[in-house]
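My structure is below; once you've seen it, I'll send some questions.
As you look at this complex, bear in mind that one protein chain is not there, while each of the others sits in place.
The block that comes next holds chain A.
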Amino acid sequence: MARQATKLDTKKVNAELFTLTYGALVTRLLKDYENIDDVNKQLERMGYNIGVRLIEDFLARTNSGRCVDFRDTSEKIQQAFRTYLSVFPQITNWSTANDEFSLIFETNPLTEFVELPDHCLNLKYNNILPGVLRGACEMVQMEVTSWFVQDQLKGDNVTELRIKFVKKLEDAIPVGED
């Protein structure tokens, strides 16, 4: 690259472009589907597709090895949020069985420029994130589900994402192969 003398903050520009593009996508989906639940589902599906690919990038970048337990996983997830979205969620509210925890976001880059109009209260604006987590974890043989408990867009103080470990996926051997 010849001159790198840009006065712009590349990282910020990219983050904002991502936020704006995501906003444009959600707007599009709201126009396409009459039912808001379908929008939520579609966002989750897109997130899944992203997660499936993103995990590879994450593993390549961080050189991280196998997780010993779900607490270990939670830290990896936290690290991923830091790497890709530059947010620092807190890990809290572990369930007694250690299979469920919450990530608390004080800021959420996805919703930086967003206000929900009254007729969209059912919309899960951030629903791409649970999809990404599901896709990414599935690629490392873990089934997780996640959902939002609190959302700043809906007037809560913080955004809380609850993540639950469902089961360990076993490698399925294709039929006819030993």
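The rule is short, and it goes like this: contacts are C-beta pairs under 8 Å (C-beta built on N, C-alpha and C of every residue); 3 or more make two chains touch, one makes a residue touch a chain; residues count from 1.
Basically, contacts and distances are computed from a predicted model.
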Listed names "PRELI/MSF1 domain-containing protein", "Trafficking protein particle complex subunit 6B", "AP complex subunit sigma" or "Ubiquitin-like modifier-activating enzyme 5", with the criterion being the UniProt name of the chain not displayed: "Trafficking protein particle complex subunit 6B"
Residue in contact with the excluded chain [from A:22, A:148 or A:165]: A:22
Residue numbers in chain A that touch the chain omitted from display: 1-4, 6-11, 13-18, 20-22, 24-25, 28, 32, 42, 46, 49-50, 53-54, 57, 61, 83-86, 113
